[in-house]
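To start, the structure itself, in structure tokens.
All protein chains of the complex are present and in place, except for one that has been dropped.
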Amino acid sequence: MVEVFRHDVIIVGGGAAGLRAAIAVAEADPSLSCAVVSKVYPMRSHTVSAEGGAAAVARDDDSLEMHGYDTVKGSDFLGDQDVIQYFVEQAPRELSQLERWGCPFSRNEDGTVATRAFGGMTTKRTWYATDKIGFHMLHALFQTSMKFDSIVRYDEHFVSKLVLDGGQVRGVAALDIRTGDVKLILARAVIVTTGGGGKIFPFTTNGMIKTGDGMALAYRSGVALKDMEFVQYHPTGLPGTGILITEATRGEGGHLKNSEDERFLVEYDYGVGAKAELGPRDMISRAIVQEVRAGRGIAGPYGEFVHLDLTHLGKEVIESRLPFVVELSRIYIGVDPVTERIPVRPVVHYMMGGIDTDITAATDLPGLYAAGEVACVSLNGANRLGSNSLTECLVFGARAGEEAAQFVQGTDDGNASATQTQGEEEAARLDALRGRKQGGEKLSQIRRELNKSMEEGCGVYREQASMAATVREVANLRGRVSDLRLEDESRVFNTELIAALELANMVDVAEAVANSALQRKESRGAHTCEDHPTRDDQNYLYHTLCYFDPAGPRIEKKDVTLGIWEPEERKY
Amino acid sequence: MPARKASHPQAMAPSAPGRTRTAPPVQPGSWQTSRRMKQYSRFGMTGWVYLLASISAIEMVYALGSGPEAYERMQGVFGHPLMVLFHAISLFSVGYVVVRFFGLFPKAQPARIGPLKPPPGPVIAATLYGAWIGITLVLSAILAGGIF
Partner (left out) sequence: MSAKKTFVITRFDPDKDEVPKTQSYEIECQDDWKVLDAINFIKDELDASLSYRWSCRMAVCGSCGMMVDGEPKLTCKTALSDYGDTLEIEPLANFPIVRDLVVELEGFMDKVKRVKPWIVSAKEEAAHRAAATMKEGTYRQSTEELMAFKQFSMCINCLLCYSACPVVANEPDFLGPAAIALGHRYNMDSRDDGQAERNEIFRGEGTVFSCSYANECSEVCPKGVDPAAAVNQAKLNTVIDWAAGFVVSRGGDE
């Protein structure tokens, strides 16, 4: 018998968006019981690794209109403009709230929060905490959330299924990683805040846990994944490990140089104009790939790279504003940024695409909300500007929490035996999967093949032929992943079982990415198709919707909300 | 693997019992051989010295209150070579603890109290050692009958 737990709102995922949503629910109505269900303890969420800063209008030389324009232009005009307007309005309020909750922002002389320059932003609006904003934001939110008795946590519980009844979400089935038992956690609203799925690629800034679980949950329940083809390659990751070297290094004045010691972004025309190293991420990643193709990359044991030169900034600036970068460079690549150049190359970092939501963070499945990287509102369109996503987690995490708190007042619990049956079936499915010795496929092997296929088909530069090959390979892997051979039969803390569930989720996400990429026959933002190198607003100014179908994913189109800024050529 | 020494059976135990059976907590394997932990053990062992010193101080006070013969006998006991050795050990142990404590003292200073900041390390060290040695000299003079 599967044990049943009842709450009013469930939040899946305990990172910045999830914790902000939980606090929003608790503040909106302290009588609502809010469950935060996360497969890791919240302080391990991948928010923790974000480095550069979070954007919001702060200075007198800035305006909401400017922040909005930078964002819509950065998105290559695929961002929904009503969403962008709402976002820039809420951003200063949310970051100010975060400051009052204790986030230790770096300060100006007058005691106000300090801001730095960032890619694609016309002025300094990135609030920063040396270079560990994600860490400080996550801990401030997590510690603040402990204040509220109405927030109940299910730590190390893996949500493997959304429970539906009567066309509405009624809760989740979650595996208690500690005991191996499945719990049926019921609520009238579920907010998914599980982050992105960078681990479908072999080379990523993302941690082990970024396997797209929430995206897969929604996908398999009939909700569309939107704009999945847009995968952001961060220009400066360490070769080998893929560890993130923040854009703030360029915000503080760092230069990118090729093997001939040229600042290639200045020397050649890569579309970034005078912004040079502070251009948008998609353009800079393409520039680095072009430099390597032109033979001006530097060879190393983990492939070719370019140099990030901070040496001219001076020891004081580097050690006071970029101390984490110093630590990472020394430990993981053996380089001291004060005196040497850091080897860097583009690395998968963020997914602009995700669960299709509207401006209220609601999906078209009643009771289901999504916020943060897992969602596609769409704020970021075809390319995200750095430092917008942490603010996005706060703005839409809060919105999702407020909306869910209201939604649960006006709805009911659904049919108890229908939900119970789903819980029992899920428990049986997982029991059968655990330690499944009759399979023929090895988990790490499938993961490697998936990674390889995604890198080949969905890299910085894409071709129709290789995208099509990836679509076929992923479809093939979908069949193979259902025949895994698993060794670990234990019930207690079985991480192999979790890895198997994550791998299935990764295949779902990869399918959506590859199929969405194949049908977009233009180049826009982070999606660069060599067969169609220009942007085509005539035919492709729409959001891609990818729906799950056993016969193969179904693609539909959704209009982009325009009205404030006219789409124009994206030149910097 | 050599069996690790057990920690307290309730070390880091949760307030509600864990949902599955756990193996009891053990101490780090390096504690037996680590130089720092040996120093820490010696530091802790000085507690025995204080215990014995306290007992002999109490004995002496009792003897003081029991008349001049008892007091003379007590002085004789203190003159015994073993007692002199104990006093030497006590002196060493007090010195060891004080030096260690003085070494950790700067770290225990708050960054600021209102507008005041702690003085630099050498100043703190000089003040502490100065006060310690000064008070020791004054007390020794008193006990030796030099003053009062």
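Letters A and B mark the chains in the order given here, with residues in each chain numbered from 1 onward.
The rule we apply is simple: contacts are C-beta pairs under 8 Å (C-beta built on N, C-alpha and C of every residue); 3 or more make two chains touch, one makes a residue touch a chain.
Just so it is clear, the structure is predicted and the values come from calculations on it, not from any experiment.
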- Answer key for A:332, A:461 or A:565 versus the chain not shown reads A:332
- Given A:11, A:83 or A:113, the correct residue touching the omitted chain is A:113
- Query: Of the residues B:51, B:82 or B:108, which one touches the chain left out of the display?
  - Reply: B:108
- On chain B, residues whose C-beta touches the chain left out of the figure: 1, 4, 7-8, 10-16, 18, 20-31, 36-37, 40, 43-44, 100-101, 104, 107-114
- Note on the structure: chain A positions in touch with the non-displayed chain are 40-41, 43-46, 48-49, 56-58, 89, 92-93, 95-97, 99-102, 104, 106-107, 110-113, 127, 132, 135-136, 139, 143-144, 146-147, 155, 178, 207-209, 240-241, 243-244, 324, 327-328, 331-332, 443-444, 486-496, 499
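Convention: only the chains that are shown with their structure count from here on.
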- Centre-of-Cα separation between chain B and chain A, whole angstrom: 54
- Counting only contacts in the complex, chain B reaches chain A at residues 18-20
- Query: Once bound in the complex, which stretches of chain A touch chain B?
  - Reply: 176, 178-179, 492
